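As you look at this complex, bear in mind that one protein chain is not there, while each of the others sits in place.
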């Protein structure tokens, strides 16, 4: 860490900062500039709260040299982590496609969706049983009944399955029914839920928060991993910006960047990111081109009847067409769609 | 609601949209433009999910005429809601100042803070016992021990008190110890927690999310109110923008605007908004000038020793000076600091 | 246009709004809701300034039905516009790659860059002679000498060339030397410069502003086209968001979306968007996958000696490797790199 002292900091202030750093086990070195003093400090950053130094009298700012995340970093583990989701592997050379409806609405709807996505080559079924909705007046999900339908549809079609959890109870229930639990964007910094998910024993799909930096996203993953669960898959789903012609702004640079910073697999959700059916195809292709390890895509047997997010859902024909476009795209980056068939 | 059809929408598509609107109890009117059809629909918007219409074939977009929130709106209730927090009233003609440390660290620290803020004129003590921290390696709070210390310090100094809750358990415990529970920015769309807080019987201080629109903020309050609790105080604490010279960007226009949209009281947190001790004074004054009903300010007996957020905490002397500045400011907008003394 | 009247608007206010709309040649239709009146107005929106209506007493808001841009829209012209830049065509089935250094520094530097990018398959040379720099103390470009060097290097290598213009004088000079002029992100709403560029007779590469919406970007293009120049190429170069781990946030959804809204060609600048050399490859591939018509990439013979933007410039070897990756990517979307050789 590098401590920049104020222009007019006194020798006593400098000595006090230096003393505190030593007391915390840091070795320090003074850099006397023309106008001010800068203190370089070497040691284990975990042993000190950086704000303790920042608010000492005479300190202008503290520059961090080290990254705040540890276990999820490539510096800690260089090779890619491969997460098993049911029989599938995410983060290896294959590309996984997760697909299904925004919400589980009924047995018929879900089974139709599951069959359609299976036929087209997806290997994991998505479907929401607990829906975090902006309005208390919107459909909030079928809850446990939805989990049961999801597990049945997955079993019947030979797909793995994933669903969102929103609190301790839904996490506990979902863990009995599905192969992977999802923590949604609005809960990315629900640290208690992250810790509970870290202890629940299922792989976790961690969506990036609407306004989370890449660093905060990785810190959220660090919460899960430090709670004992290394099976975390990151999911970029668009960030909130001034641009309102798309629902969110899909941040593919963050995917390419995060792949250099962490060993965890990263997938992309082009449906929530764009909010527009006609952009799901181009953004799915772009995600694969940018280096994503997979996609999660909303597919509904009849989007115009969907109880949520219909305007961004593909129908079975559109999804099949998308999968056909993705195969050459995967090949162009030296990978292969993992379609789960022998 | 106004449905704009695509340029080339067919008569059948138009008829189908019209039919669905009628089926949901809407009265419709066709507006035939030079180039396209627009359908005006009159009825109860709760009876339809707007996305059902948006994703019907031939529809370009749906424009909303009505606001999505009901119970928290000024249209529903014109006069200001006054929320009682212990013996204090928030949202009336007085201005309430909530103050105290970011985190409860020890009995001594908290009591020193409580006495200092009481002496200067604050009436509610703040102090975190459950701290949502970006890093799993940072201090996470004293939990129930912190709640106990908070209640004791409040009792000893004659202050009311408020603390943040982060899940069902902390909500339940906190409700036994404090006069008001706070839902933090990162949990503003933790809808389950909102619902639980709505049933817990204590007033709720609801912070605006880092990237929540005013509408989403009011919808979060609607969750609490529809769960049975009308005693909600909104708190603006800065939003996330591209500007990084302050911790967040304090959005005082949102305060002035929200006062016109809702009957709920609104207070401002200049400490988290700016992240800089030297900006707390100017932004506190500005908040009062903009029409806020109160302030929540971080005060620590020794900011340079604080376990969190020290760089934005005032020391007792600075806080006393701030209170002196606020009295004429309150008078300039025709209000009065409520200092809880007879 | 749809005019939403306030809840308590008076019959007189409604009549006045209706009257003004009629006076401007609109046909109107009243939609009487349960709670309020909405007026649908049909006519030529150019004949009225929408704010005149918005600020009439009793009006709550005005909802726009039509898009504000005309000549650049797909509704105006359905087929893709193909812009000729020297011997090259942009916007057809081929993909054009523009490459070269951020700034023209010397004859040797530029010629080395030109030869390298030509060898690897680029067809247009970029090089800045007028550099808009955040700091007045930074290198500001070689000005006319830079233009001369650019034209010579292009001629010697058989490349077309493009350079940024920043005012009337540089526009006039550049038009004598180069095949296309560029208007940078910071000048996207320098409307005078847009108009002058519209009259200068050269194709215009129009970069999206740092915080311009897609609509504003298209409106800026409309300024150029209405000034008499249809040869406009749009360039997405990243927008400003809260995320600071990349220089900007590359908004590829905007590219895919804009392709549906306008007939103009769109290219992508992954160098400025990311600010990081190691992300230029993934984002170039992603841009092609998302449907971009070309790329503009910073290449420097020795990035570590570059006078600006070295950290985002590729060296010749890296650029050649990138071009090799782009060929299969282009094929995967049914296109072909246009490498300008017979």
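So that you can tell them apart, the chains are marked A, B and C in the order they are listed, and the count of residues begins at 1 in each.
Simple rule for what comes next: a residue touches a chain if its C-beta (ideal position, glycine included) is under 8 Å from a C-beta of that chain, and two chains touch if they have at least 3 such contacts.
Here the structure is a predicted model, which means the values were calculated and not measured.
Considering the whole complex, the residue from B:80, B:175 or B:213 that touches the absent chain is B:213. The hidden chain makes contact, of the residues C:63, C:232, C:289 or C:307, with C:307.
Where chain A meets the omitted chain, the residues involved are 2, 4, 7, 29, 31-36, 38, 40, 42-44, 63, 65-66, 75, 211, 240-242, 244. For chain B, the residues in touch with the chain missing from this view are 211, 213-215, 238-239, 241-246, 249-257, 260, 273-274, 276, 278-279, 282-283, 285-291, 328-329, 331-333.
Those residues of chain C that touch the chain absent from the view are 46, 49, 51-52, 54-57, 68, 132-139, 166-168, 186-187, 189-193, 210-211, 216, 219, 222-223, 226-227, 240, 277, 303-311, 313.
Quick note on the criterion: only the chains that are shown with their structure count from here on.
Each chain gets one centre point, the mean of its Cα atoms, and the points for chain A and chain B are 26 Å apart. Each chain gets one centre point, the mean of its Cα atoms, and the points for chain A and chain C are 31 Å apart. Each chain gets one centre point, the mean of its Cα atoms, and the points for chain B and chain C are 39 Å apart. Within chain C, the positions touching two or more other chains are listed as 211, 241-242, 244.
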